[in-house]
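Apart from one protein chain that is not included, each protein chain of the complex appears where it belongs.
Chain nomenclature is as follows: A and B, assigned in order of appearance, with residue numbering initiated at 1 for each chain independently.
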Amino acid sequence: MKQITVDPITRLEGHGKIEIFLNDEGEVHQAYLQVPELRGFEKFSEGRPAEEMPRITTMICGVCPTAHHMAATKALDDLWKVEPTSTAKKIRRLMYNAFQAEDHLLHFFFLGGPDFIVGPTAPAAERNILGVVGKVGTEAAGKVIEARKRLRNVLRIIGGKPVMPTCGLPGGVSKAITEDERKTLIEAGEYAVDFCQFALKAFDDIVLNNKEYVDLITGNTFTHRTYYMGLVDENNKVDFYDGMIRVVDPNGKEFAKFKPQDYLDHVREHVEPWSYVKFCYLKDVGWNGFTDGENSGVYRVAPLARLNAADGMPTPLAQEYYNKMYETLGGKPVHHTLAYHWARLIEALSASEQVLDLARDPELTSDATINLPTATPKEGVGVVEAPRGTLFHHYQTDEKGILTNVNLIVATTNNAAPINMSIEKAARSLIHNGEVNDGLLNMVEMGFRAYDPCHACATHNLPGETPLEVTVRDSQGNEIRKLTRNLG
Amino acid sequence: MNQFEPKILGFCCNWCSYAGADLAGTSRMQQVPNVRIIRVMCSGRVDPTFIIKAFEAGADGVLIAGCHPGDCHYIGGNYKTIRRISLLHNMLEQLGIEKERLRLEWVSASEGAKFAGIVNNFTERLKELGASPVKAQ
Partner (left out) sequence: MAKPKVAFYWNASCGGCEETVIDLNEDILKVADAVDIVLWPVALDFKRKDIEALADGEIAVSFINGSIRLEEQENMVKLLTQKSGLVVAFGACAHIGGIPGLGNFWNRETIFERAYKGVPSVENPEGTLPQERTTVDGCDLTLSEFYDTVKTLNQTIDVDYYLPGCPPPPDLVMNAVNAILQGDLPEKGAVLAPAKALCDTCPRRDSKPEKISISEVKRPWEIKMDPETCFLVQGVICLGPATRSGCGETCIRANMPCRGCFGPVDGVADQGARALSAIASILGLEGEENMSEEETQKLVDQIVDPAGTFYRFGLPASLLRRKKM
């Protein structure tokens, strides 16, 4: 049996490694994305006072600390059964949307963007942020940096520091917003709304007007028929911060809709001995291995999944782009993995529109930032939509609020099985008779970059390149062929 | 098999307890030889770092002895000690070191017998508890 190792040496809570095994005929037998990293947050949070969780779980991920911060803060609301003040909810929402927009934009331009903007067939050396700058011009590149800077400044104003925010408390937030600060927030919102429209327009020009790219998006290599999950508001519109969890089946029909507190009736995790990461599936369908279709409990989360699971966007501009995406790709749901990038930009626009709306609300500067809890804590669940998917925090405490049990299902765990499937599918389409096509690296990368999993090092992959090394070995472990991706 | 002989580090304040310990020594009271004494100016000067360091260095028990409440030479040194030690008790317990391995006692200059009794009793208790878990690792 031949073995191919793809060692990206990048992160999902650390590093990730891909192993592809061929059978005697030289066809793909099995592919594994291994995650050799674990830190044990679920265990070591035990014994800590629950209110510290927004400042502990942020360190799960420095790329999406705000998502953990917010899921934890909401779990505290639920734990102490306290309703945040109206101002606090607005401040939190604003912060959360600014984070969502910033993270999506960065991912799109620095990581996923190069695949499209520079072109999927462009030489590897150009498929990075520098290539993007070459294609869209330095002025536009400057805007990307400016938009990110402004949105991160919003996070700093509200949460103290952009990496590792600290403001979340049960029933509210720690700090009020001043009128001066509110002006800065409005400006950031305006800039972001403009910029996202510009980005979507660039996507139109560069991607949608190019038949080759569209064919690639809709091609079979990057398509999986799965269930989809996402938070929705009372009108079934996409909501990043709050709402009910909705699941649609591969035909787009509502399969389940439930309160975050009821997640255990619907979500399960499967363990494999070859990875430190667990694999989520729908309890009512069951675990049927790494397969798609109605009979497999595998579901997907994150931008495209959220759009599939909802009936629309909560903001007017984003709604237009939402309609256009589904018209172009032939109605709902869309199963094409590469359409995640498109959905990501639509979401960034919607998040920016919400930042602006909320920033314009004068109530934001009210001093009523917190309702102090009075109930005895016992159990709480907090769910938000992280940029990379639905994020669950579930705490149980003693009557003093000291944690006794903690469960965390992080966004990428929901997508762990589909990511494996996408890698395997890319491998199957490109490896035949033991011949490893040179496009393998490209395809594997494009496949998992679309999900924006943490282990593709998402936002901080500066040149937009996932280092990969593929080694093909025979059954004796002798090296037959080696493919590497260098940046030179 | 050798019987386990616990090692105790004692911090005695200069003004009362050290004299008490001294008295216990000079008057040849029955006292087990398990304790090593360090003289400090006041029980309030015993930094928690010293205590933790003692455990880290292999002590099975640590004894802090100071003047009776109200009698501290520096007025309130021993009140601070009370709070430090009870907070330290809570913290050490979380780190797997039993509360009983750290004792705070009041011994005046004339209480030589009391001091000897404390050491004997502490030694007995530590024998029951066994070697410090720090050593086991």
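The definition used in the following text is that contacts are C-beta pairs under 8 Å (C-beta built on N, C-alpha and C of every residue); 3 or more make two chains touch, one makes a residue touch a chain.
Note that the structure is predicted; figures quoted are calculated from it, not measured.
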- Query: For the chain that does not appear here, which of the shown chains does it touch in the whole complex?
  - Reply: A, B
- Item | Selected residue (touches chain absent from view) among A:E42, A:E190, A:D233 or A:D262 | A:E42
- Message: Which candidate, A:G119, A:P165 or A:P418, sits in contact with the chain we can't see?
- Response: A:P165
- Note on the structure: chain A positions in touch with the non-displayed chain are 1, 3, 9-11, 13-15, 19, 21, 29-30, 32, 34, 36-40, 42-45, 47-49, 51-52, 55-56, 59-63, 65, 76, 80, 145, 149, 152, 158-167, 169-171, 174-176, 263-264, 267-276, 278, 280, 283, 287, 369-370, 372-373, 392, 394, 400-402, 405, 407, 409, 454, 457, 459-463, 465, 467-469, 484-487
- Note on the structure: Where chain B meets the chain that is not shown, the residues are 47-49, 51-53, 55-56, 69-70, 76, 79-80, 82-84, 86-88, 90-91, 94-97, 133-134, 136-137
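Keep in mind that, in the parts below, only the chains that are shown with their structure count from here on.
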- Chain centre separation in whole Å, for chain B relative to chain A (CA means): 56
